[in-house]
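The complex appears here minus one protein chain, its other protein chains still in place.
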Amino acid sequence: MKLAVCIYEGPYNHEASDSAYNFIKAAIAKGHEIRGIFFYHDGVYNVTRLMEPPQDDRHIANRWSELGATGIDIVVCIAAAKRRGIVDEVLVPNVRISGLGQLTMMAIEADRMVIFGD
Amino acid sequence: MLHTVNKSPFQNTALESCLRFTQSGDCILLLEDGVYGAVSGTAQSALVEGALAKKVKVYALGADMKARALKETIKGVEITDYAGFVDLVAANRVHSWL
Partner (left out) sequence: MSEESKKKIMFTVRKPPHGSIYVYEGLEVKLIMAAYDADISVVFMDDGVYALKAGQDTKELGIKGFEATYGVLVDYEIQKVFVDRQSMEARGLTEEDLLVIGEDEDTEEPIRPKMVDASEIASMMAEQHNILSF
C-alpha cells in the first residue's frame, strides 16, 4: 500500500516528528511504499542541517536525511519554509523544497495519508 | 475509520470530540499524550469505557505507555506497537484529531 505522511511540528519540541519516524520505519519494514513525506507549518524545521543536538540524543535532521537517501521523496513546503527562514542552503541532503502541489499529489496518489502534529 | 488521538483528555477535548464522530466498528488509536486516556481508574476513564461500550475498538501505543510509566489500562483496550499502527492504517481510512 502507498502511504504518505505529513508532519506539522518542529523537532524536539513535540513528539510528532518521532511518532512519524517510528511509524514510517515500521511501514517500510512491513513492505509498504512511502509515497512521500511532507513537512508543513513548523514541521519545516525538521530538516535543517544547522541543528546540533547533544551527542547522546537522536539527530532528527540526519534521521530524515538517511530516509531520503533510500529514495523516499521528502518535501519541505516552500511557503511555510520561506516564512520561517528555511531555504535550500540550510537543508540536509536528500530532502527538497517544493510547493503545496506536492502535498496535493500525495493526498491524491497515496492510499493513506497520516498526519502527525499538535 | 481509524481515529488517532494524541492529546491527554485532562488537557484537551480531542478524545471527547472524536467520540462524537465515531461510529460502531471504528477504531481509535491513542498515542503520544493521548495514551493517558487509556488508563483505568481516572476521572477521564469513562470516555474510553463509553467508546468500548459503543463497539469501538480502542488501541493504545505501547511505546508511549512505557515512556510514561503507564501500566493499568481500561479493560478492553488493546496495547499495540508501531507495526500494529501501520496495520490499522492499512485497514482503515484515517483522521487525526490533532
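Before moving on, here are some points about what is shown:
For clarity, chains are labelled A and B in written order, and residue numbers in each chain start from 1.
One rule holds in what follows: contacts are C-beta pairs under 8 Å (C-beta built on N, C-alpha and C of every residue); 3 or more make two chains touch, one makes a residue touch a chain.
From a predicted model like this one, the values you see are computed outputs, not experimental measurements.
Here one chain is not drawn; of B:S8, B:T22 or B:S45, the residue touching it is B:T22. Touching the missing chain, out of A:M1, A:V90 or A:A107, is residue A:A107. Chain B residues in contact with the hidden partner, per the touch definition given at the top, are 1, 13-14, 17, 20-23, 93-98. For chain A, the residues in touch with the chain missing from this view are 4, 6, 8, 40-41, 79-80, 99-101, 103-105, 107-108, 110, 112-113, 115, 117.
To be clear about the criterion, only the chains that are shown with their structure count from here on.
Averaging C-alpha coordinates per chain places the centre of chain A 24 Å away from that of chain B. Looking at the complex, you find that chain A touches chain B at residues 1, 3, 8, 15-16, 19, 22-23, 25-27, 29-30, 32, 112-118. By the touch rule above, chain B contacts chain A in their complex via residues 4, 6, 31-33, 63-64, 81-83, 85-87, 89-90, 93-94, 96, 98.
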